[in-house]
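Missing here: one protein chain of the complex. Every other protein chain is in place.
We call the chains A, B and C, going by the order they appear; numbering starts again at 1 in every chain.
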Amino acid sequence: MLIAATLAILVVMIMAIMRVFIGPTLYDRVLAVNMFGTKTVLLISLLGFVMGRPEFLDIAIVYSLINFISVIGVLRYSDHFIFKQSGQSKK
Amino acid sequence: MKDLLAVAMLLSIYGLLSASFFVAMDAVDVAFTEASVGAGISTLLMLVAISMTGRAEHPSRHKPLLALAVVIVTGSLLIYGTLDMPYFGSAEAPIHQHIAPRYINDSMQEIGVPNIVTSVLASYRAFDTFGEVVVIFTAGMGVLALLSVVRRSPVDIAKIVLFNDAMHERHLILRIVTKIMIPFILLFAFYVQFHGDFGPGGGFQAGVIFASAIFVYTMLFGMNTARRVINQSFIQVLAAIGVLLYGCVGVVSLFNGKKFFDYSALAIDPVAGQHLGILFIELGVGLTVASVMVIIFFNFAGRNETPRNSDKQDL
Amino acid sequence: MFIGLYNYWVVIVLMMVGFYIVIAHGNLIKKIVGLSIFQTSVFIFYISMAKVDGGSAPILADEINQYSNPLPQVLILTAIVVGIATTALALALAVRIKEAYGSIEEDEIQKQDNLD
Partner (left out) sequence: MDAFIHISSSLFLLIGSFLCLSGGIGILRFPDFYTRMHAVGVTETLATAMILIGLILYNPDFLVDVKLVIILLMTLFISPTAGHALANAAMLNDKMQKDDNKQNSEVKSSTS
């Protein structure tokens, strides 16, 4: 069962990567990266159980934090671009 | 891809993927570091830099054929070179014969720390790690020297204030959730710092996580607020204190009649001395890494959005 | 016969991708991205060397006899953090070049240099 869940998550990760490549807008890409990050958290927790040493869940915690931080960062700096663009077009 | 922001996204995914690969390869400490560094901080720095240098890459006018030829020749030579290498995962490979068995078998008696990576990092190869910490410190100083110069082109102050106001109104939910999360991130950083002897973790990782909490704060509440919370010159002193703390541990053991970084001199019981030494060294590493990362980020972000006046006041 | 060597080949492919980006693209940010891909391929090389079949993570616990090699992991752990510090330095240089020349494209910078 664990291995089946791991495989499912791997498939979903591949789908997310495809969306990052296709993604017409920046936000599609951010969404896919965010999803990819969440799936990585799950993958790591599952891998810990599959390999029989589940005490390394700290890594998964770090992942969920870092995922959040990078999404905020992307939004923050993409706002910057929107702002710049609108400023330029108004000039 | 021409859009550099998309490149940064893909780099972040690459970091996440390589970190999960490290977990699969049993390198939990490395995965820890790569998770916080490769996926988080390097993406952020890349984004800040792109926001300053412009988003679009010019259409290429180069001839890729020559480069491709060079790459293919080098690659095939390297592949030819691997044909003699030991197979993947074989326990008889030369790399596993010489010093690793000593670390695996004896480190529990000699150092008394279950995490072998920590004991090798902080005790057996402490001098090496000292060098790395000095390199990080120097890189931080380099960024400081390059970016703390006041820039000549005037910045439109009104525009920036407007922008910051817009940010604050829009991200109310984000700000509140972040306010709740930040103490936990900091707490988790301390856990990683002091739990490094027993599980994955240690000074490097803790420093990076600590710094990333400050990054979030800076991104959401603006540079000026963050400057008020965290004094820049204090952070610079802190970075130096970290390196000095590391060096001092070595000097103390030198004065006590042992070798440089031989921590058994620190206490009567050699194993307790090792514990104490590793604790101090990890603390030094954590301080340096966290403050250097904060210095780097403040200089990047500060160049982006602070008006000139406040820059002058800071000087 | 050589199928057991695939880890090195993956590393070499990644390394060459990074190398190609560094030499073929004119944009400095792209070059830095290429360098970081190159760097990560070296990390993967070391870590895959450290793996032992049936081994476990090198944190001592009961009931486990076979551990992977801790030494390459230590080297890479420090190398990652040093790598981000040097990447930050490179990005800082790129930002300064942008301010001084108004561009981060290699050929444009060279054109301006030749004019002087």
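Going forward, a residue touches a chain if its C-beta (ideal position, glycine included) is under 8 Å from a C-beta of that chain, and two chains touch if they have at least 3 such contacts.
These numbers come from a predicted model, not from an experiment.
The chain we do not see here touches A, B in the full complex. Within the set B:23, B:37, B:126 or B:174, the residue that contacts the chain not displayed is B:174. Seen from chain A, the chain kept out of the figure touches residues 1-2, 4-5, 8-9, 11-12, 15-16, 18-19, 25, 27-28, 30-32, 34-35, 38-39, 41-42, 45-46, 49, 54-55, 57-58, 60-61, 64-65, 67-68, 71-72, 75, 78-79, 82, 85-86, 89-90.
Within the entire complex, the positions of chain B that touch the omitted partner chain are 170-171, 173-174, 177, 180-181.
As a convention for this text, only the chains that are shown with their structure count from here on.
Two chain pairs are in question, B-C and A-B; the one with more C-beta pairs in contact is B-C. Averaging C-alpha coordinates per chain places the centre of chain B 14 Å away from that of chain C. Counting partners per residue, chain C has 56-57, 61 as the residues that reach two or more other chains. Residues of chain B found to touch two or more other chains are 8, 26, 28, 48, 50, 199-200. Those residues of chain A lying in contact with chain B across their complex are 17, 20-21, 23, 26, 29-30, 33, 36-37, 40, 43-44, 47-48, 51, 55-56, 58-59, 61-63, 65-70, 72-74, 76-81, 83, 87.
Listing the residues of chain B that touch chain A in their complex gives 3, 5-6, 8-10, 12-13, 16-17, 19-20, 23-24, 26, 28, 31-32, 35-36, 39-40, 43-44, 47-48, 50-51, 55, 159, 163, 166-167, 174, 178, 181, 185, 188, 192, 195, 199-201, 205, 209, 212, 215-216, 219-220, 304. Residues 4, 7-8, 11, 14-15, 18, 21-22, 25-30, 33-34, 37-38, 41-42, 45-46, 48-50, 52-54, 57-58, 60-62, 64, 67-68, 70-72, 74-75, 78-79, 82-83, 85, 87-91, 93, 95-96, 99-100, 103-104, 107-108, 114-117, 120-121, 125, 128-129, 132, 135-136, 139-140, 142-143, 146-147, 151, 153, 198-200, 202, 204, 207-208, 289, 292-293, 296, 299-300, 303 of chain B are the ones that touch chain C when the two sit in their complex.
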